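Here it is, the structure, as structure tokens.
A protein chain is absent from this complex, but the other protein chains hold their places.
Chains here go by letter, A, B and C, matching the order in which they are written, and residues are numbered from 1 within each.
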């Protein structure tokens, strides 16, 4: 079988483990050909192919990023995009596609699948907000990077009696914020799921510092918002590509805290470091298992499905059940984050 | 409520996160008193108490080991052990116990629970072989340490054209071996679950090195055994305390490989480093969630239960359903390890 | 002897190793009393003492920050500051002071020494710009954090064909920028020592991307400035305390690059993470050696000196020779950074 392979959307750690698994298992177990496309759906539309052999995936297991490159491009919303995709797949005699991506890529995959293309999807996103799976590739490593940063900021906060505001990724879900907040021992975690009241926050910090504390750490997801009717007015800021502007909410939250409490308050925006670098073992394992499972799924004639982790097991779920669905942080986890502050 | 708290069995990373959560949540949410016991069940039998306050658990979230100490002692198998436990609990007016431990500690907990003591257990073991839960505290960090070591050994193996045998912990289950093997890109993984044939191994390595490879990495769980009827005779070696002797099987496997293949073959036994050190975020989070859940369980009158992770959720399972049960590595995971070699 | 001990200025990693060494060696070898002051010179002026015993320094060797706290306060520029210092030292019967700090603290130390106080100084600064010593406490760890971030950003830059601008600390010297730039394989390093020409930078990047590259990494010290007479006008931005505003220069450089080249250009400002967290072995060793050497110096009657590393040796240098002196990055190192781009 000739299998096409692409990675779409933002990069993250563990993508190369999945690519390696598709190539090793596809070639080694079934004798398939694996045809990579550069830069996600864009490469499919443009016919930018890179056939992958065993030697291409040597030494990539512990590397970050994606050796295929990636781009934000959606064939169904680009002019003639779906036709270009079909045409490339025919020219390259691709019999099935394995798409590794997040929300946008999965949505595109379901659109392309509707045109009759056999597709198996593999979920990746540092935001962990793909529905239907316990974990997506890249999340655990992002939490690790964010926790490591909070650990470091802890010691400087303590030494200087400061409030430190740390902004992490998460536009529509607060998974990184909540998990890194618990792991890093943050006092407060602000997420898109639970709009905040800046006055309550200021009261809590004043109370805490009056009682015993000499510092506090506030973790803020970039998509966090103040609750309606509370005293902080806020218009979410959007950048060139319509995305939430990195740093905007945390700078504002810090200014409001400083004004209300008088405490020296500083901001750190973690930014791109959360995407890259050596993947944690769990992301390498998840990528490897998903890659093997995707190849096996095609072999068994399964299509329009996504690989998913459920407890200890890797299963397949219909693409239509998950594409476009949100996966908010469960209340128990948010409660734990608050219980330990 | 006066709640007793102990950590038993081997130490691991994430125990202090669980202790911290019990103390913070127990005191902060419900006003309980938390009475720690030093050195596991031994401390309970001997009345070696250490009351825990908020200040005792400051700064411990990211530390390895257990601030309460631990020991291998089982009250039900020690003379007068159960009576001593009862007596201490009465003297200290302990109304319920939270026990953090692995197989042995959970078994002891079920025996003590039979005498009428209210108990909630929290599973921890770097071996990940406690039944009923997807994960136990300490496992992810152990896999991380082992993977990091394999990554390092990779580069030296490559530079010198060697076969490197790496022994990891796992006496009755090969969880660390399989996960670190997949994450570290090992060529072969030997586990207690799947007895090995040394001749097949030697053939595979000869074939691999003849084809293209200049080195190979073999990960061996300390409880791995040769298959019956195969050419390597082996009598598992036991130490003073009846435990499997660290290094024995890997030294033997390396000697047999070298003899059969002529390749320069070296051994690394990871040993105690797998137990300790800064816990990964996932172990801090698991410890924190389990600690909160254990306190909540007691508040709700649940007893003789163990906290457990199932997918994204923390649930409670009856102690009798899990104590003494094994949890072998599932075949899909072993298959993935082999598929990618 | 009763020895006072303080840490001043910004915090960094390795301070606790130095504090621990002063306490262990001072008490263990000579039977001295070690009297800590909280929050640097401010604590001396205010008489905020914390006597230090062996148990206070247990477990601190591998921790970041300073257990004594720190503050930016200079007794010679505060009203009545020097008198308050003298008065505290008399009340506490302090016979000598060990001051751990950077430029500001060393300058204050020399002013206090002029009033007749016996002082030994220990240099610390993540900027590595204290004269007279090869290394100051905290620098190596800061370089490690910055390099780790660049490594992570590398993979995301590669996956997305971007120019990534990474801002590191360094207001008057570019030590972190140059070392992390070399270690992280950056294409360009901008430092205060060598004012840059934004047009040459843009030309170089265009040339590089036309030739072969799909991404570039530019490391910018926060004190970097454009060369006079070049096309980028720039007024350094100063914050509330007269310090250079974090992020200002890198945001501007990124905008200029994007405008001139059309390449997607993104900024990461590392900020406070460079100060804290687990110290590298070399900072623990440096802190330990300096602490031992400072106690030995007082014992030998040496005063108004600073401990310093020269090659493999720890020596003492007169405080007056180093206080207020700059230590720019040597040209050979800047040349190496450029040679490898």
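Note that in this section contacts are C-beta pairs under 8 Å (C-beta built on N, C-alpha and C of every residue); 3 or more make two chains touch, one makes a residue touch a chain.
Computed from a predicted structure; not experimentally measured.
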Touch criterion as defined above, residue of C:51, C:185, C:262 or C:324 at the omitted chain: C:185
Candidates C:35, C:201, C:220 or C:280 - the one touching the absent chain: C:280
Chain not shown: contacting residue from B:82, B:97, B:153 or B:305: B:153
Which of C:32, C:144 or C:160 contacts the chain that the document leaves out: C:144
Positions on chain B contacted by the hidden chain, ascending: 11, 13, 63-66, 69-71, 145, 148-149, 151-156, 158-161, 164, 214, 266-269, 271-273, 275-278
Chain not shown, touching residues in chain C: 20-21, 24-25, 28-29, 61-62, 134, 140, 143-144, 147, 151, 179-180, 182-185, 280-282, 284-285, 288-289, 292, 310-314, 330, 332-333, 335-336, 339-340
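Definition applied: only the chains that are shown with their structure count from here on.
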Identity of the most central chain, Cα criterion: A
Chain centre separation in whole Å, for chain C relative to chain A (CA means): 34
Intercentroid distance (Cα basis), chain B paired with chain A, Å: 29
Interface hub residues of chain B, defined as touching at least two other chains: none
